[in-house]
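Structure, as structure tokens:
Removed: one protein chain of the complex. Kept in place: all other protein chains.
Per-chain numbering from 1; labels A, B and C assigned in written order.
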Amino acid sequence: MAGFDKVVSSYEEAMAGLEDNMTVIAGGFGLCGIPENLISEIKRKGTKGLTLVSNNCGVDDFGLGILLPDRQIKKIIASYVGENAEFERQMMNGELEVELTPQGTLAEKMRAGGAGIPAFYTATGYGTPVAEGKEEREFDGRHYILEPAIKGDFAIVKAWKADRYGNLVFRKTARNFNPLAATAGKITVVEVEEIVEPGELDPDHIHTPGIYVNRLILGSFEKRIEQRTVRNDA
Amino acid sequence: MAGFDKVVSSYEEAMAGLEDNMTVIAGGFGLCGIPENLISEIKRKGTKGLTLVSNNCGVDDFGLGILLPDRQIKKIIASYVGENAEFERQMMNGELEVELTPQGTLAEKMRAGGAGIPAFYTATGYGTPVAEGKEEREFDGRHYILEPAIKGDFAIVKAWKADRYGNLVFRKTARNFNPLAATAGKITVVEVEEIVEPGELDPDHIHTPGIYVNRLILGSFEKRIEQRTVRNDA
Amino acid sequence: MALSREQLAQRVAQELQDGYYVNLGIGIPTLVANYVPEGMEVMLQSENGLLGMGQFPSEAEIDADLINAGKQTVTMATGASIFDSAESFAMIRGGHVDLTVLGAFEVDVNGNIASYMIPGKLIKGMGGAMDLVAGADNIIVTMTHASKHGVSKLLSNCTLPLTGKGCIKKVLTDLAFIEIKNGKFYLLERAPGVSVEEIIALTEGELVIEGEIPEMTF
Partner (left out) sequence: MALSREQLAQRVAQELQDGYYVNLGIGIPTLVANYVPEGMEVMLQSENGLLGMGQFPSEAEIDADLINAGKQTVTMATGASIFDSAESFAMIRGGHVDLTVLGAFEVDVNGNIASYMIPGKLIKGMGGAMDLVAGADNIIVTMTHASKHGVSKLLSNCTLPLTGKGCIKKVLTDLAFIEIKNGKFYLLERAPGVSVEEIIALTEGELVIEGEIPEMTF
């Protein structure tokens, strides 16, 4: 089983090879399903000049936001940002480059990166600032823009369960961008809540086949909630 | 529940509205996971001039092959055909138009059709007969061709289980093109081996969300095997 | 009188049909879920990867792995399904969602919408809004008809950066229900007690008034 055993035993090993100025694709939506310990390891390593691809950029003291104080992020490609004061400061001062990308286009760009599709057409963003500098084209009388794929030197992913071969299962809406990020990294690193033996996961219910996964590590998670909303009558 | 209950009680009702010269996208790979009773209903109806989109065209007396004797198929878009004598005869005589499409491109064209992507670039087929008449383009020094999406007036799909809302679960390699076909039909009709109540399928393990499904019918299936291969020592 | 937030939601809810898959934006659109007509069922799509969004959880039900697009904790309705973000936007972009309701800063007579960015202010991003407006056939924009200072938000040309071009056909404001076609606004209904003249005065883009304009009923 050695050949397919993706489990590593330390976060240092998990993120080995990450260097300054690399591109990192991260799963997660808001703070839900983010690879929180892999992000902490990037902070610990102090890697700088990173281009991050992620739907959001965390909050001041959690998620990708913790990479801001030491100016580890050069550029972020995201759909919705600015939930943190330091982000706002760096963006306003031009210290942080932000490439806003529609959420669905961002997801599709990751998928395309992993799937060997260099570019695709979408109506999303046509006639908006997103279309600037992009090819526009009509199909059947409708307008579309050409969007290129995204690939990362690393992809960092949070899954629920995995087997040692790296087959992944996600839980509820913590799935979000994670399966897409997993396909688009040259090196894909996954942290999970539980690792089981190969054969224990139902092959019909594996969300991400192990072929996309290079390293796997067992983590423990805070799972911070951004908007804790309860109903009154409960 | 009326609004989301997709279950119909007859195959006639399941295929109501199918008319001559329409495009039908079918799931299945070889004879595995094909919507066999929906195909029989098309034969019974006698609909003619159909454009079929399917990886294969069945065999002489099973699967899409049964639509050949009455000349119901005008054109087929497929990756691998000719497992049947009548197909060969019609193709050689120019009675049947065949558009050969690489298997992965075919799958991606269906997905794109369902996903609102009008066209995408792929390296598959560059420099081959498949590229004829298609735009060629370089990205990062590699050659690609532009492939348009496919949509169908109808999609016919075979799943394993469904709930009444049309949430689908597939079984083993009978999944194949079925989830993709399901997204690409203006009217998507699904036949299944078992229908359960909403809530009985684990939301994390639904392969096709019910939003793609218009009609659902309980069927019984022959599931013919094309290449029955067993190991000797067993 | 101008419609309240609740009335806006109520009026939008009248556009629902049984069996609709609906995406509701943040703010007033979210309230629409409270006014689904008796005997009708709709299923809510949340673009972070949930079809069949339920009500907010009880304290005991709270699950950090189950949130909506507004990052609020939610529950799943019976028959819900979960999927990744690419699948979620395949659904949206592919036109499978029956109705999308969202807010805006401005709309114009050509169906353009500006809703995500005010230059000079902090730019938070478009999230899924650009995909939603480009993917849906049936969109209702809910907004106030004019600013507090009486500046119309229904314009000949949007002044802010666009979220989508030529994609809006219906706008419900606190004063009026308006259809956009042929490069014009068409007044369909007015809020109870609001006169056609008041609406004309607060509509900068060309407004067509054909025949008697009925009051909305609730």
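As a convention for this text, contacts are C-beta pairs under 8 Å (C-beta built on N, C-alpha and C of every residue); 3 or more make two chains touch, one makes a residue touch a chain.
Since the structure is predicted, the reported quantities are computational estimates derived from the model, not experimental observations.
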Displayed chains contacting the withheld chain: A, B
May I ask which residue of B:L31, B:L52 or B:L96 touches the chain that does not appear here? B:L31
Filtering B:L38, B:A78, B:A119 or B:A155 for touch with the omitted chain leaves B:A78
Of B:G125, B:G152, B:G166 or B:G210, which residue touches the hidden chain? B:G125
Which residue numbers on chain A touch the omitted chain? 1-4, 111, 113-117, 163-165, 167, 183, 198-199, 203-204, 206, 209-212
Counting contacts across the full complex, list the positions on chain B that touch the omitted chain. 29-33, 55, 78-82, 88, 91-92, 98, 100, 102-108, 110-111, 122-130, 143, 160, 170-180, 207, 223-231, 234
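Please note the rule applied: only the chains that are shown with their structure count from here on.
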What's the distance between the Cα centroids of chain B and chain C, rounded to whole Å? 35
Using mean C-alpha positions as chain centres, tell me how far chain A is from chain C in Å, no decimals. 29
Using CA atom averages as chain centres, what separation in Å is found between chain A and chain B? 32
Multi-partner residues of chain A (at least 2 other chains): 108, 122-123, 170-172, 175
The positions of chain C in contact with two or more other chains are 76, 82-83, 89, 92-93, 135
